[in-house]
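Below is one structure; the comments refer to it alone.
Just one protein chain is left out here, and the rest sit where they should.
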Amino acid sequence: MNTLKRLYKQRQLQLMVLPGIIFMIIFNYIPIYGIITAFKRYTIVDSMSSAPWVGLENFKLIVQDSFFWESVRNTLAISLMKLFLGFAIPIFLAIMIFEVKNMRFKKIVQTISYIPHFFSWIVLGGMLISWLSTDGFFNQTLMALGLMHKGNNHLLDPSQYWWIAVLSDLWKEVGWGTILYLAGMSRIDPTLYEAARMDGATKMTQITRITIPLLAPIISLNLILNVSGLLGSNLDQTLVLMNSQNQSHAEVINSFVYRMGLTQGDFSYATAVGLGISIVSVILLVITDRITRKLNDGHSIIV
Amino acid sequence: MELKKKPRSEGYWFYFFNTIILILFSLLIVVPIWNILVSSVSSNAGLASGGLMLWPKDFTFQNYTKVFSDSSIPKAFGISILKTVIGAGTHTVFCAIVAYALSKSRLIGRKFYTTMGVITMYFGGGMIPTYLLIKSLGLLDTFWVYIIPALFSYYDCVILMNFFREIPASLEESAKIDGASEWKIFADIYLPLTKPALATIILFNGVGQWNDFMTTKLYITKQYLYPLQMKIYEIIVQSNLSSMTQSGSTDVIFKATTRGVQLATIVITTVPILIIYPLLQKHFIAGMMEGAVKE
């Protein structure tokens, strides 16, 4: 009774959530039955009902596949490196941009940093291959700076691939990653800095004591998403940069599944891997969410 | 005296290094971009070496004329702009409404709704059930397939929720005493105060719309509904096609798309965003200014 009353009282609020809930039911929850393909043998000529059930067969195949585990290792390595660099650097960069006093310089730096985000990997990958070749842009720059005597082709060296994948992705996305932080900083009350300056706080103290704590919710949000996305990887990037020599370090889960799907015409396999990744991701999500709650007065960022 | 001087010089060095580092960072981004730009207006001969090229070789616009030789490009441009503007606009409003309600801890069923939302971030049914759904909704081959399935994302909702939570409850309470409805509070208090966040969502979603061609590939067969990115995609994959025909016969020779043409397409799709972006950027900065004036 009491609940109903309360519900009626907040009917406007409930009416506001309703469209979102209806949307999710239609566009996210109705198609979710596609997950059952993970337990079927679903090929191109099948429909959901006609494909035969195979139980956990697909999962068994995956776990027994040594190439799959290699791709898991590469995915984790690349993602962890991306997590350490790609998570922290945009925060520093955003703070640095925020601290710029000259408006024009600020705008220019911001705009420049976003541009690479708009380049598709299909084309950028082609450029990167030539930049990283023996006489490419990269080696010529290093040689001009006296950091290197003789160039070699970096993409043929499997031991360099992880760095290439991480750094090129960072180059492309670092500026884009600052947007949310800059939006977050724009609501920090400038009088806080004023007061701190009066108290003689250095710039660094201002940043560590004011800027970063007030950014905590957004930082936590990004951390949560980054950690739960550890098993995800950039398919487009992998497909253009991978060659037969660096494959042992370049093959990631997504590209492996993509190739299996392509050559075997087996949709179930991809769904099964996807389902596995989703489950692990949610577990990681819950763990990081628990940890970051401490940063945000005990409440969760994500739910 | 000494005390006063110290922070100032510390601040000076901070700004000095900050500027230097940002200039170096900008160079790191700009030089490769410049290389791409220069290559796109060079004849193809200059491109093979992959070397350091800082000035066009045999300046030419042939790569651009090649891209624009397709008479349907302007039309595709129109579709792109239309879907970006309508898509980003409706998406942001839709998400903001839902996020406003979800940001209220008094909302009954909040936990259930948000759990539902989180699940959508990680679990999906895949392409085929989605295709069947879109088909049964009658969205195949309509412009609305760009807009309706993209109305909502829980991720954007979470961002907005976090911004809405920061608004002091006192503002809401005093409005309530004046008899304002939830809708009025949302529109008159929350939206104006979260402009930077809204601008961010518009930017994220608008760029997503602008770059997306998968929707077209999957659900659109009518050429006149093709956005620019789909046209660009077609131009780029043609170069892969010619290598595929190697296994085919001897008289099937398609003209491959050259590197220069590929780069021209990159520039063409990026420029509109660079023109529109400052309009949004104003709002980020406006947010900062407003805050400064108010307090």
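In this document, chain identifiers A and B correspond to the written order of the chains, with residue numbering beginning at 1 in each.
The rule is simple: a contact is a pair of C-beta atoms (placed from the backbone, for glycine too) under 8 Å apart; a residue touches a chain by one contact, two chains touch by 3 or more.
Note that contacts and distances are computed from a predicted model.
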| item | value |
| --- | --- |
| Name of the absent chain as recorded in UniProt (options "Carrier domain-containing protein", "Lipoprotein", "Sugar ABC transporter substrate-binding protein" or "Anti-sigma F factor") | "Sugar ABC transporter substrate-binding protein" |
| Of A:I129, A:M148, A:L167 or A:L295, the one touching the omitted chain in the full complex | A:I129 |
| Contacting the left-out chain in the complete assembly, out of B:Y15, B:Y131 or B:Y155 | B:Y131 |
| Which of A:N2, A:S159 or A:T263 contacts the chain that the document leaves out | A:T263 |
| In subunit B, positions touching the absent partner | 44-45, 47-48, 50, 66, 69, 112, 115-116, 127-129, 131-132, 135-136, 217-218, 221, 223, 233-234, 237-253, 255-259, 262 |
| Positions on subunit A contacted by the hidden chain, ascending | 25, 29-33, 41, 43-50, 61, 65, 67, 126, 129-130, 132-135, 152-153, 155-156, 240, 242-245, 247-248, 260-267 |
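Please note the rule applied: only the chains that are shown with their structure count from here on.
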| item | value |
| --- | --- |
| Subunit A-facing residues of subunit B, complex | 3, 7, 10-11, 14-15, 18-19, 21-22, 25-26, 28-30, 32-33, 35-36, 39, 47, 49-53, 94-95, 97-98, 100-102, 104, 106-109, 111, 113-120, 122-126, 128-130, 132-133, 137, 149, 151-152, 154-155, 157-159, 162-163, 165-166, 181-183, 186, 196-197, 199-200, 203-204, 207, 211, 236, 259, 262-263, 265-266, 269-270, 273-274, 277-278, 281, 284-285, 287-288, 291-292, 295 |
| Parts of subunit A lying in touch with subunit B, wherever the complex brings them together | 3, 6-7, 10, 12-14, 16-17, 19-21, 23-24, 26-35, 37, 48, 93, 96-97, 99-101, 103, 105, 107-120, 122-124, 126-127, 129-131, 133, 135-137, 140-141, 144, 171, 175, 179-180, 182-191, 197, 200-204, 217-218, 221, 225, 228, 267, 270-271, 274-275, 278, 281-282, 285, 301-303 |
